[in-house]
Each structure stands twice: as structure tokens, then as C-alpha cells.
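Have a look at this one.
Just one protein chain is left out here, and the rest sit where they should.
Let's look at chain A:
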């Protein structure tokens, strides 16, 4: 737990985001976009890579299984495309953008825990070819998403 806080603080100070006072602060990276169902997306031209956020993996618990979509599968913004299992719960994951699946992270089949230990890097889930680049406008930037997470966590 202490190591995670240290990591979060280092990432936060590097990216100049303030770490919340509540103890564990989920890391939010500046150059990504975020959906309100806690998925992140990195857009590069007409390709996008996405996964679930640090906030999401913390709230899930240890991931033991990731259900990946097939290559060529169509995904739609806001719709479920796969699931993860943790603590005897399967949680749907929604696609933050619309497009066609061109690559999935096969490492997650053997090492689903990468979603927990490296949600933004080795724990990426899907790469798609975008069908509507304009859709990214509907997503949150890092500041909005940080605030969104704080508001959600304040509910209990």
C-alpha cells in the first residue's frame, strides 16, 4: 500500500497532478482520455489503445481473468466489449471509442494481474482502428476525470 502511494506521488509530481489527501490516490495520466465507466484511451491518428484506469483496477481487486474480444470485432462507444473477473465478480468493460479490434493484449491471458500492476502500460487491453475520430470529444480529459473519481469516491 505504501509503495503504491509512493508510486502515485512520483507519477503525480512528474505530471504535475495533485495527490488527494485521502491516502490512496489513483494515478491519472495527462495525455489520455477517460470514460465515466473508468476506461482510458490513447489516440494516435486513427488508431486507439485502451484499457481500464488505475481507479478501476483498485476498485476491482485482483484480476484473475480477462475476456478479450475477437480480432475484427466491432466495438461501440459506451457499449460492453469484454469483461474482467476479480473477487468472484465479473465486471463488464465498456469501449471508450467505436471502431474495429486490430489487436488484443494476449499477455493478459497468462498474466491477468498486469491490469492491476500496470493498468496504463503492460495492462493495455485492446487496440482498435477508429470509425469516428470525433467521438473522443465526448470523453473526459485528465483533470475532469480526476475530479469525477473524487466525486464518486465521496459517495460512500
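Observations on the structure shown:
Convention: contacts are C-beta pairs under 8 Å (C-beta built on N, C-alpha and C of every residue); 3 or more make two chains touch, one makes a residue touch a chain; residues count from 1.
Just so it is clear, contacts and distances are computed from a predicted model.
For the omitted chain of this complex, the UniProt record lists the protein as "lipoyl(octanoyl) transferase", which is one of "Glutamyl-tRNA(Gln) amidotransferase subunit B, mitochondrial", "lipoyl(octanoyl) transferase", "Proteasome subunit beta" or "Origin recognition complex subunit 3". Of the candidate positions A:92, A:107 or A:132, contact with the hidden chain is made by A:92. One chain is missing from the display, and on chain A it is touched by residues 37, 56, 58-62, 64-65, 67, 80, 83, 85-92, 94, 152-156.
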